[in-house]
Structure formats: C-alpha cells, structure tokens
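Just one protein chain is left out here, and the rest sit where they should.
Each chain gets a letter, A, B and C, in the order it is written, and its residues are counted from 1.
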Amino acid sequence: MLTMGIDIGSRSTKCVILDDGKMLTYGVIETGADSVKTTYAAVEAAVQRRIELWGEYRLELPDVKTDHLKIEDMACIIATGYGRAVVPFAHGTITEINCHARGAQWMVPGVASILDMGGQDCKAMRLGPKGEVANFVLNDKCAGGTGRFVEIIADGLKVPLLEIGELSKKSTKKVPMSTVCSVHAKRDALALMKHGEKKADILAGLHEAIAGRVVGMVKRVGLADKFVITGGISKNVGMVAKIEEKLGGLKAHIPPEPQIAGAVGAAMFALDRARKKDKAA
Amino acid sequence: MNTPFKTLSEMIGLTSPFPEGEAVKAWKAAGKRVIGHLYLAVPEELIHAGGFLPFRMSGDNEPLPMQLAESYVLFNQCGVTKGVWQQILEKKYDFLDGSVHSNVCDGVRRIYDNCVEFKPTPFMDVLNFPRKANEDAVQVYLVDLELLRDRLSTLRGQRIRDIELKRSIEIYNHTRELMKQFYELRKRDRPPVTGTETLEMMKAAGRMPRETYNDLLEKLLKEIKSSGREVKKGKRLMIVGNDIHNSNWMAAIEELDAVVVTDEMNVGTRYFAGKVDASLPPMEGLARHYILGRPQEAMTFGGNRFEHILKTAKEYKVDGVISENVRYCAPVGNDKPWLRKELEKHGVQLMELDMEYGEKPSGQIQLRTEAFVEMLQS
Amino acid sequence: MAVAGIDMGALFTKVVILDDEDKILAAVALDIGEDFRTEARQASDEALKQAGLTRADIQYVIATGTGNKEVREVIKERKIAERSIATCTARGAHYFFPQARAVLDAGADSVTAMRLAADGSPETSAGHSKCASFTGLFLDYLGGMMRVPVKDMGAEAEKATNPQAVASRCAVFAVAEIISFVHRVPAVPIPDILAGIHEAMANGLHGVSQRVGMQSDIVMCGGVARNADVVRRLEAKLGTKVMIPEDPQILGALGAALFARQEAVRPDAVPSVPPREGVA
Partner (left out) sequence: MSATVSVTEQWAPWTPLELAKKVKAGVEQYKKMPGLMKSGVTYLQMAADYIEAIAIADRDRKHLVWHGTQMNTEVYYSMDIVPVFNEMYSVLFSMMGGPVKGIFDLSAANGLPTELCAFNKSVDGMLLAGIAPRGTMASWHGSSCDNTPKALGNIARVQGLPTYFMDRPYQMFTQHRLDYWRKQNEEFIASCEKITGKKMDYNRLKKAVALSWEATKLCQEIEQLVWKTPCPMGWEAAFGPLTAARSFAGHPIANEFLTGLRDELKERVEKGIGAAKPERIRYVFTVSCPYFDMDLIRWMQEKCGAVLVVDNIGRFRGTAEWMLDPDDPVGNLAAKQQFNMGSHNYNPGVEHKEMMLEICRNAKVDAAIMFNNVGCAEQAGLSRILEDSLQKGLGIPTASIDCDILDKEFTPREQIEEQLTRFFEMVENGAAYKQRRAQQ
C-alpha cells in the first residue's frame, strides 16, 4: 500500500512515498513563493527521485522505477509543516511535532527523546511507551536556538553553512556569545570578528550558548537514553558535539537523512489511516 | 457553525467600541461618572455604591503595539499592565473620571505611579491589598476599605451609606449567581457555549452598568437554554494563568477539535466564585469576601490557587490544561513549574505557553495547541 | 587643509572628507566584511580617491563608532582622536539642519534617540532595548525573506490595501508568522505584509523617540530613513514631519569630520606628519 507524507517547511518542502511503511522514494525542493505549486513540484521531485537541496541521497532506495507514480496511486496522503493547510490533495494534516516524533521512530526504532532543530523553531519531545508523544516543548518567544539563528550569524561571518560545524571544532578560545536576539547576535558576532576574534571561536561560542538552551528543553521534557537529533542542525557536528557534552557525554543518534523525519512520519500516519479505512471497508 | 446568540451580540454591541463603548457613552451623557480599576483587589461594589460606573481596565480583541508604553515602563514589564498603560497614553481611557489602583503586583503598582506622574485622572487612589489570607489581613484591609470609602464619598459629595452598599452587594452577588449558572452549562458533555462566547460574556460585565448587564445575562441564559445548541468538539480544555481578553485567541484554539470549558482567570471562574455574605455589615462582608471568600491569585502567599485549579479541572471534566503566562509576569511565571508538577501528580495533561499579552494566535501558538490536542487524542 | 571623519560601525564603515570651508569632498559607506583595520584602510582609500586627495592632504582625523580603537591603531602617527558616535551624529545633523532639536538615528544595528541643545550637542539620549527589532537589519532580513530588495520595500508597501499586522517582535518569529501569511489560501499580498512590518517598525521607532520626549524639529537618519513608508508612518505617529538628509547614513562620519576641523584649528594644533602607512 502506497502512502505519502509531505512536509512544507519555511525553506524546503519534502515529499516521502512509503510502500507498506518501507521507503520507496523521496524528494526535496526549495519552498517557492507559490505554495500550491510547490506541493506539486515536491511530489514530482519524489517520483523523479530528485533532491534539490543538500546534495546526494543518503538513504538507500529500492531499485524500482517510481517515475510513473501519480497522486491518485496513494492510499492516503498526510501533510505537515507550516504549509500543511494548503496542500490541495492531502487527506488530512498532522502537526510536525507528532510527525517528527513518528518519523524519528521510523528512523531509529525505540527512540525515546527527540530534539528537532529546524529552521524556524526548535522542539524537544519525549515519547511514551507506545511511541506516542507524551510531552513536548517548543522554543519560546526568542529564537535564539533555531537553525535560522545559526544561519544568520554564519551568513554575517561569511562562512558556508556546511562548514560551520567543522570550523567551530577548531576553536581554541572561549568567546562568550549572548543568544538573546538574533539581530543583535549578528551585530555582536560581526563586531567580535572585526575586532580580530577567530571565526572558529565565535562559532564555538555560539554553539555553546545555543546548546545550553536546547539541552534545557530536552531536560524539561525528560531525557531518555535513546536520544535522537533531527532537523537541519543535526548536520552541524560542532553543535552536536556541544549538546552531547552538555548531556554528560550521552551519544545522540543522528539519522542519515534527518530532515525528512517529518515527511516520513506523515507518511506513516497516512498508512495508519489507510489501514483503518481498509479494515472498516 | 453555531448560530450566534442574539443577546450576546447585544452585550458586545453595548460594550463596543472598546473601551469607550455605547453603554459608557450613554452613562456619561447622563452626567454620571466612570471610575477605572484593575484586577480584583478593589471591590466594584464600593465604587458602584457611590453611584459611579466601575470600569474594568484591560486590553481587548486586538494586539496592542506596546512601544509607546515601553518608552515609560521599559520592555521588561508585564504585558497586561503595559497594555493598559499604552491605551492610557493613546488617550483611549480619557473618558475615566477617576481610577482606583492597588499594590496587587509590581506592574499594577507602577502603572499607578506612572499615571500620577504623567497622566493623572481627576481622582486617583491606591488601595493596600494584603497578600495573606487570614483574619489580620481582613482587618487591615477593612480599615483601608473604609478610608477608600471616605475618599469616594468626598468625591461624590455625599457619604456612601450602608444601605447603598447593601444594595450594590446584592446586585453583584446576583451577577455571581448568574455567571455560576452560565458556567454550569459548560459542565455538560456537549456544552452549549464556546470559550470564546464565554469570554465575551465575562468581559462585558466590567464594561457596562451592572443592572443592565444582569438583565442581559438572564436573557442570555434563557436564550441558551431554549436553543438546544450543542458544541460538538472532541477535547475539553481549561485555560490557566494570566487574564486573556483577546477572544480571537480563544477562537483560534476552538478552531481545533477542542472546546474551552473552563478557566482560572479574573475574567472567569475567579470572578464569580463565592459570594459576599449579605448578613454581615456590608464593609466587613466585602473585606472578608475579597481576602478569604474567593480563590486567591498567584500573589497571595499560601493561597488556594492550585486547589482551585485542580478542583475546577475535575468539575468540568477537562481533558487538558493550557498553562499560559504573559512574559514578565513574575507571580504566575513562578508558579508554572510547581503547577506542572501538581497537575502531573494528579494525572492532568497540560501544555505550557509563554506569550505576549494580547497577541493574536500566530503560527507558533497554533502549532503548539494543535499538537497538544493531537497528543490528547492519541 | 582637509579634515576627515571615520565612523566604524559593526556593519558599515563610513568616511567623510571636508575641505577647508567644510564642504563635503567625499562621502563613502562601505560594507566590506573584513576586520576593522582592513576596512578602515579600504574605505579611506576610496574616500581619498573620490576627493582627489592624498593622505598628506588630511590635516586631522576623528574616528568614531565601534571600531574606533582599531582605526586609531592603524593611523597612530597622525593627529587623530575619538568622539562618541552619538555626539558625532548630533553634530552631523546640526550641520544639515541647524534648527534640529532632536535626532532619531535608525541604523542597521541600533536605534538611538537624542534631544539636542541649541549648539547641536546632545542633552539626553536613549537607545533601543536588548530585544527590540526596529533596526535596519530587521528590515533587511524580512525583505530578503520575501525577496523584496530593501530599496524597493517602501514603494512596494505603499501599494498595500489592507495592512497585515505582524505581532512577533523577534525577527525569526516574525518570519515564521510571515510564512504563515504566505502559506494561507488565499495568500496575503506582499505589500500588505510589508505595510504591517513597517507599521510595527514605526511603532518601535516612535516608542524610542518618546523615551526622550521628542516633539518637533526632528532629524531622522540611518539606513531606515531611506524607507519612505516607514518614515510616513512614523510621521503620522509623531504628528510632525521629520527632516531627512540626502545621505542619511553618513551623519556620524560627517560629525566626526566637523570635530576634526575644530581640533585642527585649535591654536595648539600640531602640524601633521606624513604617515608611513595607513589611512588618511
């Protein structure tokens, strides 16, 4: 049975097609100005097996052709993410909080704590015994813990996004950074750089500050041994290392394609619904 | 879609535009005076007995730009009081003939200070409100109430008599009774009213002559009972924390598969809980009620806030509690972790929300609430 | 002889050179993205080129802004001193508008409101708070997100028919909010969103201006002053027009140059020595 999950985020839209809960294909595109067009384009990317952002496929895909698949072939489609309400062909919507949790479980079976650090928000979730979300928190009014926050500063420092993590690990000096406001933090980071601080040290200081905040969120919902980090920032090795350090050396599981967790979760919820419908029929 | 109640629309009409609504305009046109107050520290009965219209100062359904207020009280000030101050600066409260403040919290106290300094009303007063709920507190509060009565009497030019107080107490007790009946309806498995409608009903009480309000509320109760309306929603929610006056906020929550059935707010259960004992001398009755007779707020040490929340959650069979807190409100903010522990201990699901006062539900809040409702469903 | 002022901000470096009648010979504002020393060199080279002068022609320099210490290190052999950016901006405003009694400086990374004495010196000043998003960066950031160039934002917003209020004050959350406007069916038109942002911005600037009790004869400067829609909304709140210099970004550097003149004409001024290396 084919089911689809589609996750429309602020920066990228991901579409995942599962066959009885197994990965069949997925695609990623940049979120465009026209959200409805974007949703169709994302489906197209999935069936054509195309990733517009972040390079290569990191999950192994079955060696079958998928380019003939159509929206009508799906038993159920669930949309999630900021744009979940605008997907014209979705059968339902579920928030990214539940979808991320479900997707993380699909990627790392038995996971109990999840930290998702996306572009616009950062969330921590704890799962109950049946895999249901038992507790969650989102970052509050200030954004000093989000992916976008790191991006703004990296942009100011003119460091390519993918190099931030490695660069920050080369830090030799502690430069304190305040995470109160991203606009101010950019100014502060630039001033530090112009005064001659090394970029590596500034970034390390930034990671330190953000890690302190997000670890607090994880602790608030309850930390379990099997712990996963998803979302774009999980690719930032410098940040992950800092988080692990603050969690007393606990190793985080980083799934190979952490950004699609939400879409996978949505497709899994779609599978539940399709099966339920089958049963009822 | 539920058809709106005619009487509720009438209430909203009379209290619009906010704050100087039709009812206030008519009152003023008759040459009568309006006195503003904040929170539940100042007995409305006392102001009413003096022949004044007690007006509850707050924000309403639109988010307020706070920046003008912040040029006085800075950004790190609780939004509920900051919002009132912003409107005072915008001259929205110029219709007030006086205001009675209190020291009930830092924000309220500083709004008084700023009013005195920058925007005094013709009559300004500040009442000492004890933060203990015991007999000594009642006694000291009683003396202060008597002093306030003296000053209000001077303002009126005629002594506020006990008989007038008794009549006011009766009227306000009647409101409490009617509100209780209204809330009773929400205990039904399929409540006939939404939280959004309830909030509009509660807000109107502080914005029009009480006699008119009581008549309307009686009419509204009849209309609801005869409508046979049922709000068909999956989950029953309770709002706990700072006062919310933005009905759009409540409406956004109720767009989900959930209905708000009760709350712990000053524009909610705390307002009508208990009754002023009419058998006591009126001033003593008031002092006892305001200190001991109603659920206490987060500012009162050793108060019964948590007990009230738990009891209410149980009575209204709520599925989940939203524990919200306006930023920079220290008393409510401080209670949050303890409240969470307390509710978890009793197996009550809750979601914590930090927000700006008057904020309309943005992507963030909608997302959280939706996820919370999903969590309650799973 | 000519004098120069350098304003080293966290983002932009600005240089103004004045001739001996205090006419502006050169005014540059650059965003180079290097350390302060390099920026100081490059920006002043650019200004000298514009003015058609060499370093030896500059009699005195005043540096101001975040990086003024570095500038002084670079050109330590020269006659150079520092002045605070507030005083310099006030002086610059006074140069263009001698009647000015208040300055609202809405720059890329900070907002400052000042009331001025008759001689153009600041009497009282207030800055924005730790967590306020009324800066130029806030606009840049949101404009970038909506793919509207900063210079077009004002004109674009004036097309708004139904401004959409933006509640979030945090830039990152404002973006989240805007995304939800865009993802709505039907989507909120871009001009309406921009108008909402500008309204929020004008509220913020008005708040800062009222912190020092500004009433009239107000000069507005800084990058945000180029956004006509923000200015219009702010003027409506202030109930008065504001005066905006042709180049609102250079007042700080201009004021510094004017102070440099003051130093240069002092009887005890030391004649300048040609530099071995460095700016000006």
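In the analysis below, contacts are C-beta pairs under 8 Å (C-beta built on N, C-alpha and C of every residue); 3 or more make two chains touch, one makes a residue touch a chain.
Every value quoted in this text rests on a predicted model; they were computed, and no experiment measured them.
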item	value
Chains on display which the left-out chain touches in the complete complex	A, B, C
Contact partner of the left-out chain, one of A:Lys219, A:His253 or A:Arg275	A:Lys219
Full-complex contact with the absent chain, from B:Phe18, B:Tyr328 or B:Phe372	B:Tyr328
Hidden-chain contact residue, picked from the options B:Val140, B:Leu185, B:Ala273 or B:Leu376	B:Val140
Touch list for subunit A against the chain that is not drawn	140, 176, 178, 180, 188, 212-213, 215-220
Touch list for subunit B against the chain that is not drawn	71-78, 103, 105-107, 109-114, 116-118, 126, 128-132, 136-137, 139-140, 143-144, 299, 301-302, 325, 327-328, 330-331, 333-338, 340, 352, 354
Touch residues of subunit C, complete complex, unshown partner	66, 83-87, 117, 121-127, 129-130, 211, 213
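Operating definition for what follows: only the chains that are shown with their structure count from here on.
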item	value
Chain pair with the greatest number of C-beta contact pairs	A-C
Most widely separated chain from subunit C, with each centre as the mean of CA atoms	B
For subunit A paired with subunit B, centre-to-centre distance based on mean C-alpha positions, whole Å	41
Of all residues in subunit C, the ones touching two or more other chains	130-131, 168-169, 173, 176, 179-180
Contacts with two or more other chains, residues of subunit A listed in rising order	82, 121, 141
Footprint of subunit C on subunit A - complex, ascending	8, 10, 33, 35-36, 82-83, 85-86, 120-121, 141-143, 146, 148-149, 152, 158, 180-184, 186-188, 190-191, 193-196
Subunit A - residues contacting subunit B, complex	82, 94-98, 121, 132-134, 136-138, 140-141
Interface residues, subunit B side, partner subunit A - complex	327, 352, 354-356, 363-364, 367-368, 370-371, 374-375, 378
